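Every protein chain but one is kept in place in this view of the complex.
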Amino acid sequence: MTASASAEALAPSRLRRGATRSGARIFVDAAFSVLLFVGTIVGVVALATLLWTIVDDGWARLMADPAAFLSNYVSRLPARAGIKAALIGSAYLMVLTTLFCFPVGVGAAIYLEEFAPRNRVTNFVETNISNLAGVPSVVYGLLGLGIFARFLRMGPSLLAGALTLAVMSLPVIIVAAREAIRAVPESIRLGAYALGATKWQTVRRQVLPAALPGTLTGTILALSRAIGETAPLLVIGLPIVIFSLPNDLRDPVSALPLLIFDWTSRPQPAFAEAAAAASIVLLALLLAMNAVAIYLRNRYTIRW
Amino acid sequence: MTQRTRRGWLLGLTLAIALVATACGGDDDAGGGSSGGTALSGNIVIDGSSTVAPISEAVTEEFNKEQAGVKVTVGTSGTGGGFTKFCNGETDISDASRAIKDEEKQACEAKGIKYQEFRIGLDGLAVVTSSKNTFLDTLTFKQLAEIFKEGGATTWNQVDPKFPKEKIAIFAPDTESGTYDFFNEKVLGDPDEGGLKPRSDYTASSDDNTLVQGIEGEANSWGYFGYAYYQNNKEGLKDIKVAEKGTTGISPTTETITTGDYPLSRPLFIYVKEESLKRPEVGQYVKFYLEQTPKLIADVGYVAAPQDDYTQGLSKLQPFLTS
Partner (left out) sequence: MSIAKRSSRTGERVVVGALFACAVLSIAVTVGIVAVLVVDAVAFFRESSLFDFLTGTVWAPGQGSGEGGLYGVLPLINGTLMIGVGAIVVGLPLGVLTAIYLSEYASARIRGLLKPTLEILAGIPTVIVGYFALQFVTPSLLRPIFGEDQVFVFNAAAGSIAVGLMILPIIASISEDAMRSVPASLREAAFGLGSTKRQVSLRVVVPAALSGIAASVILAFSRAVGETMAVTIAAGNSPKMTLNYFTSIQTLTASIAQTVSGEASAGTVRYNALFALGLTLFAITLVMNLISARIVRRFRQVYS
């Protein structure tokens, strides 16, 4: 029940409609309810319009020859253009990014929740992490450009892209993992200590397994944010026109949102259709990832 | 470990494996082509003019069909930006819509970068407005200068009293662009010899596609870019005939550009680092470029250079080829 409804239920019934039954007040109440509904609906309608625009513009293009669209490289001819390099590139980036940021993020979360003493250093680290969560993605791109691509001489490569996305996703994963760890009741830990387990043993055998579903859910959500990000990859300089797949960490790689950006910027209407078709693929990918995350959350979260 | 958590681990592991498998499984054509010769591999970095970039992209597209192991990236930093990187040793090939300037030559010498110049096509710089425009047909060089010079016209009637009093929406390449340099040199004159300075209050972009979109959308727009961008977007654009002397304007077409009748025709170049030519993949790529461009270039929207240019280029290239 809403907070308001429960309070309302407690008020005596004859007062619920207001002490005075003035027509003006009833009208204003009704108008306000309508306003609320409209205000809420606008957001929903906007989302629906957005999805409809994308699907309407891109469906025909995608369905005309889905196999070709997915397995062709880009081309100067919009009819021949495909998303192969971009899609595989995004997949590679995602796997590599996870490899980098999952262990580090979960490690940091475990430390902060289970081992860190409550002192100034810990506070500083925690404030730092929540500040990092609010840094715009384009600034992470500059970090990637300045340090990974230039200073460490990785160039616009798979490695540089993945590291940049990993660094960007780190704060989000730390927060999600911390929440999952925090949700494990103290009684579990106390029980383990009572049986003589050390802190790490408790964490490794009791807390972590229990926190794993929540952590995984949060990680998948963080990653689905990451693959939709264009700005950091654009700033590092990942290519859009590329006709081969990466064989090596140092090879250049493309990404789906970059491709959508490029095609959207082209004036030919046929490329706008292609951009919409690519957007459908990206959205489908995100939908799948989120569905997995929600499934994990519902199926495996232990409700204490 | 409870059964539930064991299942959780299994699920997570399966997901991870599935992801990696999909990603790796897609990598089916890595490892070289087949056309008789050896399978080449390596990276080639190309950057420079956004006018020439579509040609380089088309060549790369066809090249990769035979040699999938060679990874080519084509950037569009502009002719000037491209030369900066080229003379800094960052790129293998520089696309250029004008010849290399003296300062740039000196910069390359200073860093010990030796290069070869190849003419690979012809372009007619198209001066355009939106297809929604009703009054523009021909503009003289004088009028073009009036529009693009510093302190120039702000409304169309200042260019020609017969035009309406509407604000001119100017879309043109930015200062790194060879197209920008070429237009200014031709229309405004050499700054060292009493030429006019170009204005800075217009919508500048290194991305010709942005210019096309902008011009299409405004009825009173004016702008210029390489011929291919006009060719590929004819529905939304209207080309303005250009008159260098007198009042009869000439439209850019394959004929007028080839003969040079169109006043804003110009050659297109690629500059290749000699050091890079030592790598077999680069040599083969440039050879492919010179052989295939005459066939591809009309497709891209530009005009082929005289066949001599390509033949001479190939003979210039020959001594550098290693295979």
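Just so it is clear, A and B label the chains in written order, and each chain counts residues from 1 on its own.
Simple rule for what comes next: contacts are C-beta pairs under 8 Å (C-beta built on N, C-alpha and C of every residue); 3 or more make two chains touch, one makes a residue touch a chain.
Please read all numbers here as calculations on a predicted model, not as lab measurements.
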{"item": "Full-complex contact with the absent chain, from A:170, A:184 or A:242", "value": "A:170"}
{"item": "Identified contact with the non-displayed chain, of A:97, A:157 or A:202", "value": "A:202"}
{"item": "Chain not shown, touching residues in chain B", "value": "76-78, 80-82, 84-85, 88, 90, 169, 174-176, 200, 203-207, 210, 213-214, 216-219"}
{"item": "Residue ranges of chain A at the interface with the undisplayed chain", "value": "1-4, 6-8, 10-11, 15-20, 25, 28-29, 32-33, 35-40, 42-44, 46-47, 49-50, 53-54, 57, 103-105, 107-108, 110-112, 115-116, 124-125, 127-132, 134-143, 145-147, 150, 167, 170-171, 174, 189-190, 193, 196-200, 202, 224-225, 228-231, 234-235, 237, 257, 260-261, 264-265, 272, 275-276, 279, 282-283, 286, 290"}
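As a convention for this text, only the chains that are shown with their structure count from here on.
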{"item": "Length of the line joining the C-alpha centres of chain A and chain B, rounded to whole Å", "value": "36"}
{"item": "Touch list for chain A against partner chain B, complex", "value": "73, 75-76, 84, 87-88, 91-92, 94-95, 98, 156, 205, 209-210, 212-213, 216, 237, 239, 241-247, 251-252, 265-268, 292, 296, 300, 302"}
{"item": "Of chain B, residues touching chain A in the complex", "value": "1-2, 4-5, 7-9, 11-12, 15-16, 19-20, 22-23, 26-27, 29-31, 43, 54, 57-58, 60-61, 64, 68-75, 207, 209-210, 212-213, 216, 232-233, 236, 299-300"}
